[in-house]
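Only one protein chain is missing from this complex, and each of the others stays in its spot.
All chains are identified by letter, namely A, B and C, in their written order; residue positions are counted from 1 within each chain.
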Amino acid sequence: MPERILEVASLTKHFGGLRAVHLDLTVDAGELRCLIGPNGAGKSTFFRMLSGAMRPGSGTVRFRGRDITGWDAFRVARLGMSIKFQVASVLEELSVRDNLHLAAEFRFGNRAGQRRAAAMLEVIGLTERADHPATWLSHGEKQWLEIGMASVGEPALILLDEPTAGMTAEEMKKTVRLLKRLNEAATVIVVEHDMNFIRMIAGRVTVMHQGEVFAEGSMEEIERNDGVRDIYLGKGSHYVVRR
Amino acid sequence: MRRPLNRREFLRTAAAVGGAAAAPALLKLRPAWAQGKKVPVGSLLDKTGGINIYGLPAIAGTEFAVAEINAKGGLLGKQLELIQYDTQSDIANFPKFAKKLILEDQVAVIHGGITSASRESFRPVIDEYKQLYFYNIIYEGGVCDKYVFVTGETPTQQMGPIAKYALKKYGTKAYTVAADYNFGHISWKWWDIFWRNGGGLEPVAGKKGQHVGKVEFIPLDVTDFNATINRIQEAKPDVLMSFLVGGAHINFYRQFAAAGLKNKIPIVSTTFGFGNEHIVLDAKEVEGLVACYPYFDELDNAQNRTFKAGMKKKMGDPNYYIGDAGAESYNGWHFWAKGVQKAGSFEREAVTKALESGIEWDSPMGRVKMDPASHHTVFTMHLAAVNNKRGWNVIESFPNIPPTETMQLCDLIKNPNQHTQFQPK
Amino acid sequence: MRRVWSSTETLAALLLLLPLLAVPWAFKPYAANVLAVYMIYGILALSLTLIWGYAGIMSFGQTAFFGIGAYAYGAIGLNWINRTQQTHAALVGGLVAAALLAAVVGYFMFYGRISDVYASIITLALTLVLFAFAVSTGGDEWVIGVARFGGFNGMFGQGESSQNIANFQIPPVTVWLPGMAEPFQFKINRESAAGYFLVLGASVLVYVVVRWLLRVRLGRVAIGIRENEARVASLGYDTRFYKFALFTIAGAIAGLAGILFAAWGRFVNPDRFGLGFASSTVVYVLLGGRTSLLGGFVGAAIIGYLTSYLAEIVPFATIPGDATPWMRFLMEAGRRIVREAPLLVQGAVLVGIVLALEDGVTPPLSRLLTRYRRWAWWVLLPVVVLYFAHRVACLQADWCLF
Partner (left out) sequence: MSVDTAAIVVLEIVNSITILVLLALGLALIFGMMRIVNLAQGEFFTAGAFTVLSAVRFGHLPLWAGMLLAPVVVAGIGIVIERLIIRRLYGRPLDVMLATWGVSILLIGLITVIFGAVTQGIPFALGNFQVGRYSYPEYRIVMTTVAAGLMLGVSLLFRYTAFGRRARATIANPEMASAAGINTPRMFMLTFGLGAGLAGAAGAIMAPIVGVVPTMGALYIARAFITVVVGGPVVLVGTLSSASALGFIEALISRFSLFQIETAGHCAPPPCAINIGGSAFFGQIALLIFAILLLRLLPQGISGFWRQRR
C-alpha cells in the first residue's frame, strides 16, 4: 500500500457567513491528482490553506505524517510542499536565473543552487532567456518558470494552480510533458479548467463543488457522472470542449 | 602570493593614512577684510519659524545699525558688507551657517544667535576658529568665553529688581513656568536664589521669599496649557514668574486670562515683551504684567528719539514698536564698531583688547558699559508694566546694574583661555 | 559568470570620486564641510533605499535610528573621551544602539504581522515619540554619567569644579590606535580635512557593503519580498526573518550616519527626530531614485544645495523704496515664495514623483552616461580632471587662468 502523503480532514473556511470550503481528501505518494470544479468551488482557497498562505477555519491537514494545520507558508515549504499560484507570481524584476536560483538556494545552498537552477532552465526550456528579467517573459513562459520554481527545490508535493491558463495548444503539450516528468520525482496536485489537459495527463480526478468533494475517480468515470455535468450549469458538453 | 598584512603593519599603515589626511595645511588664506574695500560682517538670526518673533526685531536693529555705521563713512575707511543668513529657527542651521560665515565669507565678526540653545550649538565653532562673536539678547548668564561678548541682560540685572518689587508688592510665594531648555532651567536656578535672598545673590535681612519649590518646565511646542493653569490655581501662588519663550508659548497668557486668573495672580517675567508679545496680545489679556529691561520704546532721551525715528522710517510704519531685542542688536553692533575704532584694526585680538579696556557710550538705552573681565554689559534697568495702549509704563529705574552673577564666576583677563558657560551650583 | 562591474560604473565612479577626493584642496573648507553633510544625509538615505527600494518596506521614520546613533555616540563619547582619549567605544556603541532599536522595532512589526501601511505609521510614530522624549529631557535630572540630554538644546557634557558647573561638547571621532603618534581626529578646517575623508570613506564603504549585500542571498530574497512576498514565503524562506534582518542592518547604517553627523557638528539635538528631517529623508530618496543606491546621495546633494542657496540669498534681498505698490506686492510675494521654496519643493517632489511614477533623477542620468559612454570617457572625464586640477593650482599656488 502506498504511503499517504497528504490527509485533509474536515478542513473548513468561512468568508463572512459563506462557507467556502469544507473538505476531506487524501492523496497517495507519487500520485498525479487533478482537482476540477466550477468557478468558486473553493479550489484555490483550498490550495492556499494547504500551502500556508491562508489560515484554515477548522479541521486538520497532515502532510508526510505531520500535522501542519495553520503552519506558516515557509515552514510548509521547508517540509517539502511547493506551490505555483493561480496568478503567475514570478519575481518580475529578478532575472529568470535568479528566480530559479532563489527557489533552489534555500535547500541546496548557493553553489549547488546555481547548478540546479541551470539544470532546471534546460528542463523548462528557458536557457536562452536566463538573464532576462522575468517581466519580459510571455505569459506561457512565466507559467513554466513558476512551475520550475515550484519544482527546483525537489519537493515531495507540488501544487499547481491552473498551470496552462492562457497557453496555446502547443505550449500546453509541452506543459503536459513537463508535468509528467515532474511527477516522476514528486507527488503533484493540479487544479485545472481545461478538460483536454486533464485528459492528457490522465491522473486521478477529484471534483469539487461548493467547497466539498463532489466526486472522485478516473477521468472516464468522471465524464460519465451526470451529477458532474449538472454542476457545470447543466450544459452537458460545456466542460468537455472548452473554448 | 602577497604576504598578508600583520597587525602592527596594519596599525602603522592606518596611522600613516590618518596622519596624511590630517597633516598638510590645506589653505593659507589671508582674511578678506585685509584685501578689499569692503569688510564682510556676519549675522545669524531667525527670520522665519517659531523664534522669529525675536528674530525680526533683531534683524531690523542689525540692518539699521550697519546702515548707520556705513552712512557715517564705515569703519577705518571701509564700508561694512552685512552677510545675513536666515537660520529658520532650526538649530542645525547655526553651526552650518557659522562655518560658512567663517570659512567661506571670512567675516570680521559674527553677531546673532537668539535662543541659548542656538548659541550653545555654534559656540564650539566660534571657539574652534577663534572667531569674534557678539551675543545681543537677554539670556540666563554665565557665558565666559574669550571670543564672545554679550550685550544682553542677565539674571541679576532682570531678576534682582523684579524679585524686590514682587516681594514687596505681591507676597512671598512664587510659582514658575519656564521654557524647557537650558535658558529656562538655568534661569529658574538663578530665580530660586534671587527669590530666597530677597532680590540679591547673597542672603539679606528683611523680607525674603520662600523657596521657589514650584516650577513647571514646558516644551517649546506646547500650546495647550489647561493642566498647567489648573496646577497653578492649586498652588495658589502670590506671584507667577514666566520664563516662557517663543511663538507657541504666547498662548499661555491668553489661556491664563481666559481662565479668569489675570486679576487674581500677577505675572512677572524676564522674557515677556522682548518679542513684542504685548503687541500680539490684547491689552485686556496682559495689562499689568511686569517685566524688567534696559530698553523700552517709551524711554525718553535724545539718542532714543533719533533711534526711534530712524527705525520707524526704515520699517515704513509710524507705529513700529522696536522693543528690547531690536535695541540690543543695535547696541551690539555699535559696541563692536567702537572696539574696532579704538583698536584701529579688525583683528580679533586687537578688538578684544580694545573692548576689554572698558568702553562706554550713550546708547538709546542710556549710558551702557562693557565690563572688561566678564565681557558682559552694565545697564540701567527699568521695571515696567504693560499698559492698555500696547506699550509699557516704567515703574522704577535702577541705574548701572552689573551682571553680578557672571562677574563673580568669570574673569577673562586673569584666565583668558576660558570657553565655557557657568551656572549656579 | 555574471558581470559584476561594468565600464560605465567605472566611469561613473571616476567622475564622482576624483572630484570628491580633490575638494579639500580645490575649494575653501566650507565646501568640504557642506559636502560632508550631504554625504552623511546620503548614507542615511541609502539605508532607506535599501529597505524601501529593495525590500519594499517603507520606513517614514528612518531618522529615528540616525538620531539614536547620534545620541548614543554623544553619550558614550562624552563619558569616555577624558578617560581614554579616544572614541572607539562610542563608535561601536552608536552602531549597536541603532541596530538594537531597529531590531526591537523590526521584531515587533514583522513578527507581529503588522501590515505594510501600519508599519509605515509605526516608524513615523517612533521617530515622533523619540522627538517628544528628546525635547522633554532639558532638566538636570536627565543625565548619563557626565552627558546631559539637554532637551531642546541637544546633548552636551557637564563637569563640576569647586565653585561652579561648566559645559562641554560632544567629542569628534577620535581614533587612537597603538602605534599612532597622535590620534586621528575628525576635523574639517583650514588645516585638516580628516573628517571629510572619513565621511567620504564611510560613504564608499557603505555603498560597497550594500552592493555586496544585494548580491548575496539576503539581498536577493529581499528583492523577492518586494516583488511578491507570498511567492518567496512559499519557496521556503521565512520572509519575516529576512525583513527583520534587513531592517536591522538598515538601522545600523542609519546609526552610522548619525554618528558621523554628531561628530561633524559636535552636536545633536531633537530636530534629528523631527517630522521635517524625516520627510527630507524620504524626499532625498524619491528625488534621487528609490532603486538606485546612489540616488540618496544625489537627492541629498540637490535638496541640500537648493535649501542652503535659497536660505542664503533670497530672504534678505531688498525691495527698492521707489517701487510701486503693485511691484512691491509682486516682489514681496516672490520673496515669500522663494523663502518657503525648500518646503514647496519638497512637497512638489513628493506629489510629482508619486503621481508621475518617475524613477527620480539618478536612473535617467546613468542611462545617459551609458549611452554616451565613449564621449564621456574622452571629453567629460578630462574636462572634470582639468577643471579640478586648475582649481587646486589656483587656490594653492595662485596659478589662476580665470
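Note that contacts are C-beta pairs under 8 Å (C-beta built on N, C-alpha and C of every residue); 3 or more make two chains touch, one makes a residue touch a chain.
Predicted, not measured: the structure shown is a model, and the values here were computed from it.
**Student:** Give me the visible chains that the unshown chain touches, in label order.
**Tutor:** Taking every chain of the complex into account, the missing one touches B, C.
**Student:** Looking at the full complex, which residue from C:K28, C:R148 or C:K187 touches the chain that isn't shown here?
**Tutor:** C:R148
**Student:** So one chain is hidden, and I want to know which residue out of B:A117, B:L281 or B:A343 touches that hidden chain in the complete assembly.
**Tutor:** From the options B:A117, B:L281 or B:A343, the contact with the absent chain belongs to B:L281.
**Student:** Out of B:L45, B:I250 or B:L412, which is the one that touches the chain we can't see?
**Tutor:** In the complete complex, the chain left out is touched by residue B:I250.
**Student:** In the complete complex, the non-displayed chain touches which residues of chain C?
**Tutor:** Residues of chain C in contact with the hidden chain: 58, 60, 112-114, 116-118, 120-121, 124-125, 128-129, 132-133, 136, 139-143, 145, 148, 158, 160, 165, 275, 279, 282, 286, 333, 336-337, 339-341, 343-344, 346-352, 354-355.
**Student:** Using the touch rule from the top, list residues of chain B that touch the missing partner.
**Tutor:** Residues of chain B in touch with the missing chain: 48-50, 52-53, 89, 189, 192, 211, 216-219, 221-224, 226-228, 230-231, 233-234, 236, 246-248, 250-251, 254-255, 258-261, 264, 280-282, 285, 424-425.
The working rule: only the chains that are shown with their structure count from here on.
**Student:** How big is the gap, in whole Å, between where the Cα atoms of chain B centre and where those of chain C centre?
**Tutor:** Computed from C-alpha means, the inter-chain centre distance equals 32 Å.
**Student:** So the centre of each chain is just the mean of its C-alpha atoms; given that, what is the distance between chain A and chain B in Å?
**Tutor:** That pair's centroid distance is 75 Å.
**Student:** In angstrom, rounded to a whole number, how far apart do the mean CA points of chain A and chain C lie?
**Tutor:** Going by mean C-alpha positions, chain A sits 47 Å from chain C.
**Student:** Could you tell me which residues belong to chain A and also touch two or more other chains?
**Tutor:** none
**Student:** List, in ascending order, every residue of chain C touching at least 2 other chains.
**Tutor:** Residues of chain C never touch two or more of the other chains.
**Student:** In their complex, what parts of chain A are in touch with chain C?
**Tutor:** Touching chain C: residues 51-53, 72-78, 82-83, 85, 89-94, 98, 101-103, 105-107, 110, 131, 149, 153 of chain A.
**Student:** Which residues of chain C touch chain B in their complex?
**Tutor:** The contact residues of chain C facing chain B are 24-25, 28-31, 33-34, 37, 132, 135-136, 138-140, 150-154, 156, 160, 163-169, 175, 177-182, 184-185, 187, 189-194, 197-198, 265-267, 269, 271-272, 276, 308, 311-312, 315-316, 339-340, 395-396.
**Student:** With touch defined as at the start, can you tell me which chain B residues reach chain C in the complex?
**Tutor:** For chain B paired with chain C, touching residues are 8, 11-12, 14-15, 18-19, 21-23, 25-29, 47-48, 84-86, 88, 90-93, 95-97, 99-100, 103-104, 115-117, 120-121, 124, 128-129, 179-182, 184-185, 217, 219-221, 409, 420-425.
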